[in-house]
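Pasting in a structure now, in structure tokens, and then I'll have a few things to ask.
Note that one protein chain of the assembly has been removed; the remaining protein chains are unaltered in position.
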């Protein structure tokens, strides 16, 4: 059985396990105050071209989103997100548990357009009763999005411009950031993101780490005593060095970018084959996630070869599935999947 | 200047003030434990044909909604509401402050259709990842809705049936309940509502009281120690008898229904005149709120005669306004407004 | 039966009801944006000698405390209070529902001493692990306290000085503020309080109003968009003018202070009689609340004459009770209570 349902099926990149083994019996202070965390911070600052960035290491994505949003918003404020945003769909109400509404706006293939945001804000403040409503307090986007799509540099600039005009912090959820940065047709780099966003996280869990997310505030001191808020959210790892070691490894010798590139290469290989075989994409593939429209016969046939995510039913006869590659996907895996998809097409 | 912007412009029905005067120097225990509250509870139980109903008196609507929803939901649950619902639009995040998402569904003129609810629930539970999402925990509707529309008896039955199948409590926000019950073409009565809903509140603030809402649980004991939750929400009035006295007065001699009927008569008078004058309704008027589409010349002209609520811009040239009558609206007021609207039409 | 269990047994001062009657059918905008609220604000500003004070009108005390504390604190901060403070004891967890710990410190007859606060703060910041703990974010005191005691001017100055050094806002719960200001041996005035505190509320519910508290920020703009936070807490009264009218009346012609003085006179009359009769005070009486130690025979005997609050058991044979006077207590009531207490002593 082949496995393509998500990008967190395996453990960690072998270099990370090697570092964990080598340092296992070292004694370090806890709570991300150790030297490995500091080394990782330095390397991330360098990659972001932000020498003063404030960086916190947390364990998982939902946790990171809930913590930073809770830290930023005042009680009567909500966070704007695309309706398809992870915080609006798949975090079991973690944002609301912090007391805040997710203000869901229409999306375009998972992306929040600057125009959509602007229209909402104009409409909101045109309504004289707005002090009776949840006020917009920050903007959440994901890159790549939940549909695997990517903001272009000019799209992100436009969004940041609207945010800036309304003094709304712009926060980017980078659970799969590596795959976005390594995509073939992107013009966005880590320094661009750091220049345009007020906070973002660099995902480790889905990009080579056992777990862990690096939360970056390009301009430090935006949140007073963020450490305590991380602790309050149960997001402060006792053996914080585990996070430091992983990110130090990922940001040494370009590893984070190289393994991301490999996942993209696999995804591209798969995309080309699917196109050649005449499969239809629900969304134009841009990073490591491919959303494919199957009829139900194809769907059932594929189940005998591989695991995948069922995304949505389309009518009664079709289903959108997601195939994801990752840093750990091998060329052999992809070849076998392509072969299976070829056979399924032959019986159409 | 005429005033038609809302239904809480004046104080209270004179009979209420009279009772407050008469009883002013009486000494009663606090926190709605007095005899006036008990008398009011008995009368409301009778009106609802629910001899065992558990009834709490709170001060305002947002407060009541936030308290009952917080009391009912478990942490990972949200409350389903029409997208236009008051809890989703105009409560400054009071529900989210209690930790819960408002799950907003499409509405039909302010109403949540049983089919809409059913489709959402089927879709929700068909998604295997639903334990990662905010789970539906109860259903909120308003009657009359924020658009002044009314559920029919069969619509409410259908909704209650879907709720029942999924063990979702059905809660009805009756901020303007009197105006709904007194509407000309409704087939819903207070006993029907009590039979079909798990909780609802009978609005006082907008229907003759200085302030106050009577929260009714037709079947008692659904929420353990509701009294403490009311207190925790800052919704327990020290001089609770003020609420008891007002509701006792409103539910004596049919007062609540009679003054509601009067508001409806004024609204009907206005509706007929508007129709005769060729004005266009944005929503078919059913209770005491009339949503009228004006062009901007009409809009500006009307501003010189009367106050009203601006609801929404329609394109660049038109605006939807709301005109509301109340228990306190006089025939003279309505006649003058009609005369003004007539003049405005003459210059078209 | 005589009634001395609390200071909110009756309705409102007759002048307030008179104003409500006179203005009942006036049409005013809602949500405390009306002229009566503005008039009341002006008079309160004048009484506080704070021409720029920002003033919000809320309905009740628990609500006001929860709203202002939630508005002020950051997520990881708590509010310091005397262990006996109302927010720590009798608000059913309203502060914690907003996400914040009440940091309870030892009290002296209900008061928080500057030294106690200083010691706690020194100890707190001396502990290197303090970022792992709830950080002090503001200080809550009540005046009069829950034991009816009063801060002296120098005590409040000392407390404010410690708060100032640590940049902690000082908030004063004035549920019974009138009785504190009218006390015989106080040297604190409303302008002193306004000069020393960052926020406080002037209690109406217990001092002549039907309900209502005036929340004063002597220096405006400390809390951004406080209006929305009040709304979110369900504390924004639709017919806000009811609050404006009440406070406008109370702050016209010195009414608030005169009726408070009358309650104090009654309390002094009672105190002198109790002393003469040899009753023992649990706390030295300073305002309108008297805490008296009774043996159980006396306790049971008194129950046949009067209602009162049972405060605490002392050993198995004694009980502390509270007797409260109010603006509505008559000389006749007090004389009868004294007579009853005299009879009870005679049978000792």
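Just so it is clear, A, B and C label the chains in written order, and each chain counts residues from 1 on its own.
Here is the rule we go by: contacts are C-beta pairs under 8 Å (C-beta built on N, C-alpha and C of every residue); 3 or more make two chains touch, one makes a residue touch a chain.
Here the structure is a predicted model, which means the values were calculated and not measured.
Interface note for the absent chain: among A:53, A:97, A:112 or A:323, the touching residue is A:97. Check A:32, A:47 or A:62 against the missing chain and you find that the one touching it is A:62.
Interface residues of subunit B facing the missing partner chain: 31, 70-71, 74-76, 98-99, 131-132, 135, 224-225, 227-229, 231-232. Although one chain is not shown, part of subunit A still touches it, namely residues 3, 6, 8-12, 14, 17, 20-21, 23-30, 59-64, 66-67, 91-94, 97-98, 205-206, 210-211, 228-229, 231-239, 242, 328.
Against the chain not displayed here, subunit C makes contact via residues 75-78, 89-93, 96-97, 99-102, 104, 126, 128-129, 131-134, 310, 313.
Definition applied: only the chains that are shown with their structure count from here on.
Taking each chain's centre as the mean of its C-alpha atoms, the one that lies farthest from the centre of subunit C is A.
One finds 50 Å separating the Cα centroids of subunit A and subunit C.
Computed from the mean C-alpha positions, the centre of subunit B lies at a distance of 34 Å from the centre of subunit C. Contact of a single residue of subunit B with at least two other chains is seen at positions 91-93, 97-98.
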